[in-house]
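Got a structure for you, written out below as structure tokens; questions coming shortly.
A single protein chain has been omitted from the complex, and every remaining protein chain is retained in its original position.
Now for chain A:
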């Protein structure tokens, strides 16, 4: 999209993922659905391409273990399972786990460079504070060339694999360093919510062994060039030569299911809107309380001035006029980061709906043309 930050700004231009990593991520995400699954990626960076060659899941301990084992003063102590696994990529325990795993994997010739982390989501709801903090943690770390892979479980089950790679844009990283998202700083940096992420293109790569396996996977080609006709209907169903083969075309994408997707999307949109209004209310509350404080300060100052005039007339020492800074505390401005994240999330949903729209309209017109032959749409 024209408004997205340019890929040229980032040190990495594209991602290459091994088939093994794709399968592992799929399996981990589907087994731990609906809790989000997180894990670490290892691989190597070659020039501007980042290659991901293996992955392993992070342990996200149960809340019961957490209460007995971990120290509640640990800043990453979480009590909810979903929040636990989301916090895992930047937790200290996970860092030691990952370090140890990588050390052992190096002994069996697996690439030993951590290149990022992955997480699973459902219907595109991955934009959150936790996601941004995780990726910032990785991008701030010793290796800057890291990426976040997001696998969407629900959309992938409807036919096509939905895997995206994101990095945080340099503008956003600079703003995050100060962790100041007040209106002035945003005004100065001209940061918009579209600028937060850079999306990178992904290619899937197979090894030679895997390619030969894929060629061999459907049963060996039949010996005769033309199969004999089956003798009966029952034989047709049981003939191993024509039984379903895992690499047969996946025609699930031709399924027409509209309502569940629309319902889920609208639910998620409503949640985002509620978050947005909450944030707006916080901001306006802040403004009002700030204004109240300002009026109080002014009144006090005027009183002081009047008093000082009186004292001046009575030749008494003047009272300082700066004391208002010690007496009154100005309210703190809430961070605008949530607002920006909500905006980005809504944009994600809108894009998904547009994509869905394209596919579903095509299918619907096709079905209609089939059932009502002769009518031109």
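The rule is short, and it goes like this: contacts are C-beta pairs under 8 Å (C-beta built on N, C-alpha and C of every residue); 3 or more make two chains touch, one makes a residue touch a chain; residues count from 1.
What we mean here is this: contacts and distances are computed from a predicted model.
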{"item": "Per UniProt record, name of the chain withheld from view [\"N-alpha-acetyltransferase 35, NatC auxiliary subunit\", \"Eukaryotic translation initiation factor 3 subunit F\", \"Trafficking protein particle complex subunit 3-like protein\" or \"Electron transfer flavoprotein subunit beta\"]", "value": "\"Eukaryotic translation initiation factor 3 subunit F\""}
{"item": "Option touching the unshown chain, where A:113, A:301 or A:335 are the choices", "value": "A:301"}
{"item": "Contact residue for the chain not shown (choose from A:179, A:266 or A:316)", "value": "A:266"}
{"item": "Residue in contact with the excluded chain [from A:48, A:129, A:179 or A:284]", "value": "A:284"}
{"item": "For chain A, the residues touching the chain missing from this view", "value": "16, 18-20, 22-24, 26-27, 29-30, 53-54, 56-59, 61, 97, 100-101, 104, 107-110, 153, 156-157, 159-161, 163, 182-184, 186-187, 190, 192-193, 201-217, 219, 229-233, 235-236, 240, 246-247, 249-254, 258-259, 262, 265-266, 269-270, 272-274, 276-277, 280, 283-284, 286-288, 290-291, 294-295, 297-298, 301-302, 305, 330, 333, 336, 339-340, 342-343, 346-347, 349-350, 353-364, 366, 368, 370-372"}
